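Only one protein chain is missing from this complex, and each of the others stays in its spot.
Up next is chain A:
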Amino acid sequence: MPSMAPVELDFLGLRPTAAAATDHHHNGSTTGGTTTTTTTSSSSSIRGMKTSAIASIGAHQLRRVIVGDEAPNKQQQAPMTVFYNGAVATFDGVSQDKAEAIMKMAMEVTTSNGGRRVVRGDTFAGNLTKDMPLTRTKSLQQFLQKRKER
């Protein structure tokens, strides 16, 4: 099996390109080609999806997805190096497919409302303010009650 360069995912946005890619509005679709890369170091995206989305997955979930199904596949396997939360981990046997699966999962999570209809705050307005009124501390409630009785 030909060796591939290790895939580096920059969770912390240490690379300027990754930082530039961070914004609030992820698009859910895969765009062909890579995003703009201004510096020489490793790519900060996989098939156009923003790598900063990775940061929204917890480490153990990441492991679960990676370790998950061990079905043999013919895809090229390369060690995946993950910088996350101040720690570095290298995972062997992570295929490009797996990495993409992780990305997809992150996207799903972060766009769980964006993907479907976004429910804006005001459509809830009626429900929330009716169903969940502000409550008072007991002490103040008692005082106001006593006052009414005078």
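Everything that follows uses one rule, which is that contacts are C-beta pairs under 8 Å (C-beta built on N, C-alpha and C of every residue); 3 or more make two chains touch, one makes a residue touch a chain; residues count from 1.
Methods note: contacts and distances are computed from a predicted model.
Of the names listed as "Coronatine-insensitive protein 1", "NADPH-dependent diflavin oxidoreductase 1", "Calcium and integrin-binding family member 2" or "3-ketoacyl-CoA synthase", the one that matches the UniProt record for the absent chain is "Coronatine-insensitive protein 1". One chain of the complex is left out; on chain A, the residues touching it are 24, 55-61, 85, 109-114, 116-125, 127-129, 131-141, 143-144, 147-148, 150.
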